[in-house]
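The other protein chains are all here in position, but one chain of the complex has been omitted.
Moving on, here comes chain A:
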Amino acid sequence: MLLTSLMLPALSRVAVCGGTHGNELSGVYLVHERLKRRKKSQVMEPVAVVTVMSNPRAVQRCVRYTETDLNRCFTHAILSASEQTSYELVRSQELNSLLGPKGSAEAMDLICDLHNTTANMGLCLITYSDSDWICLHICKYLQARAQHPRTDAMEIGPQPHGLIRANIFMAMQEAVQLLLDWVRLFNSGAQFEGGSVDVYTLVKNIDYPRDPHTHTIIAAVHPDLQDRDFCLLHPGDPMFLSFSGETLRYKGKEPLYPFFINESAYYEKAVALSLARRRKVEIPAIRACLHTVRTKT
């Protein structure tokens, strides 16, 4: 059994980020509480966790961003440009110095970025690779244990922007704790059995129906689709209900899984919902290779 585990480096540097969008309050308050507790009791955690409020100015104003969406700023072009002046562009470079540099050996091993959505997505983990075994194992661990699993951006909804719901906060707090528990166990040499994880992969985004001349929205997400994130959408199923009472249906040929249905921040990005394919990803057993733990620089 032990011989077939994939050996991976231990995770010596982990970050928890909240307030990347200043009005997504679960992460804002979670980070705020972690920083308060850290100051009060000098708690030594088994893993060195850096806790960061990503966009303090947006948090202070309780807006998604002040000039540009911070969560779209971490491109190579922006991070390497000199003389950025816009607040979020400057901030992305600061965060890159603190938590990166992106792509270098000194970068954080794991970043968990906390978000909320107005879509009914429950607890949702977003990761960027289907062979990132660390993230997929964390996913599997949370799915087995979290009260509200769906499947280290962690997205929990539905919650309107600008307010905090106790049940959502507690779900996020539990999920972060489980994630850190997993990291501690992994770093201590525990083996995590292989298995399979259901993943949803973006296929396309769908915009609202719009008036061809004015581009104003002329329909709302259909009541039969509203709040049905991750419920399979079949060709012919209702998608939108126009203001004149007409039902507009899904015209694709392939049944797909909708998500981010009616996220308020995506109106300006021309996205009413996203559609995904679901598949099982096989993940190997993994174990930390304790000899290769890097010392903190």
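Rule of thumb we're sticking to: contacts are C-beta pairs under 8 Å (C-beta built on N, C-alpha and C of every residue); 3 or more make two chains touch, one makes a residue touch a chain; residues count from 1.
The rule we apply is simple: contacts and distances are computed from a predicted model.
Enquirer: According to UniProt, what is the chain that's been left out of this complex called? Choose from "Glutamyl-tRNA(Gln) amidotransferase subunit B, mitochondrial", "Aspartate aminotransferase", "S-phase kinase-associated protein 1" or "Aspartoacylase".
Expert: Missing chain, per its UniProt entry: "Aspartoacylase".
Enquirer: For the chain not shown, which residue from A:Pro56, A:Pro101 or A:Pro160 touches it across the whole complex?
Expert: A:Pro160
Enquirer: Looking beyond the chains shown, say which of A:Tyr141, A:Phe169, A:Phe186 or A:Tyr250 touches the absent one.
Expert: Considering the complete complex, A:Phe169 is the one touching the chain left out.
Enquirer: Of the residues A:Ala107, A:Ile126 or A:Ile217, I need the one that contacts the missing chain.
Expert: Of all options in A:Ala107, A:Ile126 or A:Ile217, contact with the hidden chain holds for A:Ile217.
Enquirer: Among A:Thr20, A:Thr118 or A:Ser274, which one touches the chain that has been omitted from the display?
Expert: A:Thr118
Enquirer: Please give every residue of chain A in contact with the chain that is not shown.
Expert: Contacting residues on chain A, toward the hidden partner: 29, 32-33, 62, 118, 158, 160-167, 169-170, 216-217, 220-223, 226, 241, 243, 262, 264-265, 267-268.
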